[in-house]
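A short worksheet on the structure shown next.
For chain A:
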Amino acid sequence: MTTIFNVWDFLLILLYAIIPLAYIIPFALMAVYAERKISAWIQNRVGPNRTGPIGLFQTTADILKLMQKEDIVANGADKKLFLLAPIVVFIGSYAAYAALPFTSVYIGTNINLGVLYMVAISGFVVAGIIFAGWASDNKYSIMGSLRSAAQLVSYEIPTLFVIISIFAITQQFNLRELSEMQTSNILNWGIFGFDGLGYKRILLIPVLFVLMIILFISTLAEVNRTPFDLPEAESELVAGFHTEYSGMKFALFFLSEYANMFAVSGLVTAFFLGGYQSPFGYLGNLLGLSWLVPIEQVLWFLTKGILLVCVQIWMRWSLPRLRMDQLMRVCWKYLIPIGFVCFIYITIVMYL
Partner candidate 1 sequence: MGPQHPSTHGVLRVELKLDGEKIIEAEPHIGYLHRCFEKHCEALTYPQIIPYVDRLDYLASMNNEFGFVLAVEKLLKIEIPERVEYIRVITGELQRIASHLVALGTFGLDVGAFTPFLFTFRDREKILNLFEITCGARLLYNYHWVGGVSHDLHPDFLRLTKEFIDYFRPKVEELNGLLSYNKIFIERTANIGVIPVDVAINYGVSGPSLRGSGIKWDIRKNDPYSIYNKFDFDIPVGQGLAGTLGDCWDRYFVRVLEIEQSLRILEQAIAQIPEGDVTSAIPKRVKPNEGISYARVENPKGELGFFIVSKGGVQPMRVKVRAPSFVNLSVFPEIAPGHMVSDVVAILGSLDIVLGEIDR
Partner candidate 2 sequence: MKSFEEILELLKSNFSGENDISSSKEGTEDIINVSPSLIKEVSKFLASTEGLEFDSLILLSGVDDENGEKVKQEDESNDITGGTLSVYYHIESVKLVHKLILKVSVERENPVTTSVSSVWGCANWHEREAFDMIGIIFNEHPDLKRILMPYDWEGGYPLRKDYRNPEFYNGMKVPY
């Protein structure tokens, strides 16, 4: 009975864990608002502009509305699973934030298997979606959730190919070390071949572009966004696996979708766009204020992540939806062979 359990340690762990949550909730608020505004601009409309100065409080109003809605549970629904499903999905999305490299000073958990941890946790989300579909007692929900599960599981494979390709270059799964390897200027970013490889970078750059696109597409499929949103849009009847959810549980699904979007954008930036590094020195270093540097790093990371989230929103409102078998075909017939070829190429180049 040694003092493994120290109250202060526990509080520190709790603090480390709360920070991403404190980030997710305002981010989700802003992301929903941004999506509605951006989609309105694309579609020649105005978007929300009544609640708050330019409609800024729209999401808050929505959350308040959802909280006071009646919580309907269908009669034949499996009550425990029904309640558990949104919680599991949210836990899956939230736990992925533990490994995102926000700054060099703070990272949720500096686990050496950062990336693999994130991919494993996304399996939680799959389980949550299946719970949701099954517990709804609605055959269309079941079909929707099965499709979603198939889609998520298939698209993890191209993701893994990209991850092991990057591993072949950098020998690092730790996201913080990956970001450290992309220091000092934009030419050291992942997409331009990382630091310290010499002439091999020229050979690697085109392949790294391709890998970035593959990663972006497959993570888009992981979060069920258009053009891969068959499970949650149309799907025979209204809304796929979350048809039967109302009120706060639905809000939780929504929240976890936007949290997921940022998590995968964070993954793409950590790999290819320099993580939290800035493209040109730090203001803190210039001014000699070393405490400014982590803050700047946070800002850079958030900017890049939010930029990618905006690209995802833009894609959603421009493209039609892929049918289920076409979705699978894109994954198995195109992304996986291309990913495999890139991986072989990278290992050959690294071997030279």
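Throughout what follows, a contact is a pair of C-beta atoms (placed from the backbone, for glycine too) under 8 Å apart; a residue touches a chain by one contact, two chains touch by 3 or more; residues count from 1.
Criterion applied: all candidates are chains of the complex that A comes from, given by their letters.
Everything numeric here is computed off the predicted structure, so don't read it as measured data.
Could you sort through 1 or 2 and say which touches chain A in this complex?
Chain A touches candidate 1; the others do not touch it here.
Considering the complex alone, what residue numbers of chain A touch candidate 1?
Touch list, chain A to candidate 1: 39, 42-45, 226-227, 229-230, 233-234, 236-238, 317-326.
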